[in-house]
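Excluded from the complex is one protein chain; the other protein chains are retained at their positions.
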């Protein structure tokens, strides 16, 4: 979108493209990954996706939202956090802006788990106004992750700067990874971690959760190829829905 | 900031750097400039500034906020607008996040005039909480603009995609400019344009205001060199203020 | 709390009790369970917990919040929904009210999964003001559920009016269950259910997700005994933290 | 409502019932009445009303909202207060939820005077959206109160835990009243009580206003019988209005 | 205040004056009174009060807030209404502005009953921040009104453009009253007027409630003399409280 002139934008709008909105965060990721890790991942995943579906499905790529909700690590030196409400308002207003142009399908390519709450709030509000929002949190990653993973996850629900995320970066942004600084960190989570709110600094000296040393670019490639495939299918579904030929979810496996 | 790991971020924070936050917009700029013009300008101005003051003044560069308030052109195909309140909340919350880290000086490098109202609101709120915000709307541009300008401005208060802004792009992002599509457009502003709110589409077929064909990279270079100089001085002032050695504005010419 | 007179309330406050706040929802649960299912479960779990820890840990039981966020089933005849923001404000304000009385530990006994987002928002806000909030979503239920479950779950993340929840009701409120109306319902979830927001009526004729006919009171008893045990431990931890003798999570298994 | 399954709820909705919503508060009421006094009164008044009009007028009884705005006594040990805005939002959102189901008449059975401001705000907002809200603050109580009252009121506008309210409790919840703890308390109201905002603790050692020792169950019965009668009439009116046969207030005396 | 220069304002602030803020409304008052009736009354009452206490109690008179909440008559041609929340925010912010100047006593001279809800909200918020707000709704009027009244009130709680209010205008702003247009209007209030929200146009052809023809300037003088006396006492109390010599309400009868 940032590169289109008015004539091009007008021509593309006539095709009723699916809008793609990448979102990341500025958040501490230890000493082997940069604070912009989620932003690099969201940007490059989006770019890869656009390449992949070029010609097949009309899409319009918006610029990255680079700030997210980073409550759990907000006290780390590399984190700048904004609130759920502000993330949600931003996405909602972009959705209303696209609705004025006759577009009704938005895919959010999210690389930061902390944004999910805000994105869901925007998603529901926009649904009631006629905009279908798909939130992509690495869709399709679950199966290949099981296959490639060599070291246990530090927590069943959270991953961060670990074997998997570091592998993503080794695949998509290897020039920004310093594997010589990668560490193994399995913190003792508080017994009531599931019930009480903790900033991670309360129980872990590092934001790394798991074994970053086990990361490889190949692992990243295997998972993210599956993710790109799945995103391409889902975007095609969104496009079909928008163009009225079928309802979403009907035919994809 | 996006490239720093935790150790680097921690080290930089100890120097009490001035935070730099570029902000632009996604907004129609005619057929010779892309919709991301303000984003390219903000990003590259910020990068040039950082290079310029490297070593002299400690700064921390945040990623670009790519959506702005684009009310006047919100109905153009290339525009996606968010509200003043959302822009203002985002900047305020980034300011509060930095305050937790002991930083109190923020320079916003703004390339989109429509953001000024929201930025001023955030600026005043943050001042009362202890954060000094400097808003840079091409500071120092007025004098050199008078010197290089060959064609009249379309309006005393507004410029857009014109001789001047196109010259900025020819200097900072020439690969994105199509001078063969540049036009001359002097719309008849409504007699009550200063009193009544108009979207520009109500009186102009194009978002270009003025003579884009008169733009040259050299004009852009002359003005933006002055802008970079002035921004460097102002950032040095902010740094001095933050480090306590003198109060802002005291010694700069 | 509802039964205490002023002298009793004053005496109890001196012991720095943990506050217990049950919350449920008014939500369709099919024809074998009442719309108030989540409210009955939250009320009776809370009452059982209070009995269990009577004498051991000082607690103060607040009345049930009977309305929750029921977006997914809001169009069902038996559902009355309020927004995340209103749920969150209510809990935050109760937290501020208790803080004025010198209390800083609140355990929310939540029987409706849709409330979690709102409760986490309140939890984080209150943490920054000095109130520790523990959110109990059937803590300790995971292991015994695996043991007693005979029929598959309809979805890895959602359960509703199914073998398990119906078992809870058969144990805690058998007089309200009509097993002759219990059904088996394994809807085809849309392929993009994880990414796109659906109201359940878009893909399922009944709000039942799974096999309600497999429910027994004994299954409910086994799981909820474990839940009560775990809640009792967590409340004891909260009490210890509040009374300053140790930090939360330190010693519980 | 809490006891209805989906089939029952669907059947009842077809009759266009009047929705009944009881609301109370958690508020200090001295040593002879519990902090949940207003909640017990609202719940039992609502239950008695439902019994009374069973068969005659279709109604749907929602669960009690147990927290109210208790500013005047918020610093008492037995009080937990939420804001006017939160009370108002809750009721407004319940009103919007019922509107989606085709219902447009809501009767709020309020036992706590402090809620009236918030209820009126919701009432006016809902009126403009098509929902008629009737607020019941013991309608019809004025005349019989004059008849049975033996001891003067402590203040022309406020009653609390006094001869009258205690009589209500002796009639509806005698098991919760300790008449041996009942007191006589006629505080000296500040001369500017009508103009300046006071928490009651600023001028009275007890939340009791008046002579609680004069209460009897019989007084409560006489007044509340009249209240139930009047509420039954008003609900019948609301039902008629909703079903379109006449406009509200037209025929009742 | 509007007439003071900076030196005078500074000198007056040193005396810690009580701030006086008149507030009215733009609201239909029938054909014998102007739509600005409440504004004229508030302005002239305030002016009379200032004259009365000149020399005795230091006060600072702010300009009139001329718009109020006029929901009940908002559909009348002579009414312009703003919301409770906006009225409340305005008064709260004026209160915070005075607090910065070291003032903590504000007397609001209110001539429009519909503003009371908003004023009470502001009053409570400001109390918790250290500003004492006294709301004057014709204090002291009750007794003399009983004495002079010849014709019954149309409703026990509401008076509007009637014998009494018209008498106020005949005393304070006789040039604006057209007694030849005064009418007698005793509408039939709906039976559920106390429970359901009505705009007055739903049951009355005129905004006059009662017998305006019975008004005389002498009746107005008698009541308003008492009101001015009472306001003078209350302002003196506020001043004493602010200057620390005694607590409010202690000594006035």
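Letters A, B, C, D and E name the chains as they come in the text, with residue numbers starting at 1 for each one.
Here is the rule we go by: a residue touches a chain if its C-beta (ideal position, glycine included) is under 8 Å from a C-beta of that chain, and two chains touch if they have at least 3 such contacts.
Worth saying up front: this structure is predicted, and the values here are computed from it rather than measured.
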| item | value |
| --- | --- |
| Missing chain: touched chains present in the view | B, E |
| Residue of E:18, E:46, E:59 or E:98 in touch with the missing chain, whole complex considered | E:98 |
| From E:29, E:124, E:160 or E:241, residue that would touch the chain that is not displayed | E:29 |
| Sole contact to the chain not displayed, among E:18, E:46 or E:65 | E:65 |
| Residues from chain E at the interface with the omitted partner, ascending | 1-7, 9-10, 13, 26, 28-36, 39-40, 62-67, 74-83, 85-86, 89-90, 93-94, 97-98, 100-101, 176, 178, 181, 206-207 |
| Chain B residues that touch the omitted chain in the full complex | 71, 84, 117, 120-121, 123-124, 127, 132-136, 139, 190-197, 234, 237, 248-253 |
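Throughout what follows, only the chains that are shown with their structure count from here on.
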| item | value |
| --- | --- |
| Chain of greatest Cα-centre distance to chain D | B |
| Rotation angle superposing chain B onto its copy chain C by C-alpha atoms, nearest 5 degrees | 120 |
| For chain D paired with chain E, centre-to-centre distance based on mean C-alpha positions, whole Å | 30 |
| Approximate Å spacing (C-alpha centroids) for the pair chain A, chain B | 28 |
| For chain D, residues contacting two or more additional chains | none |
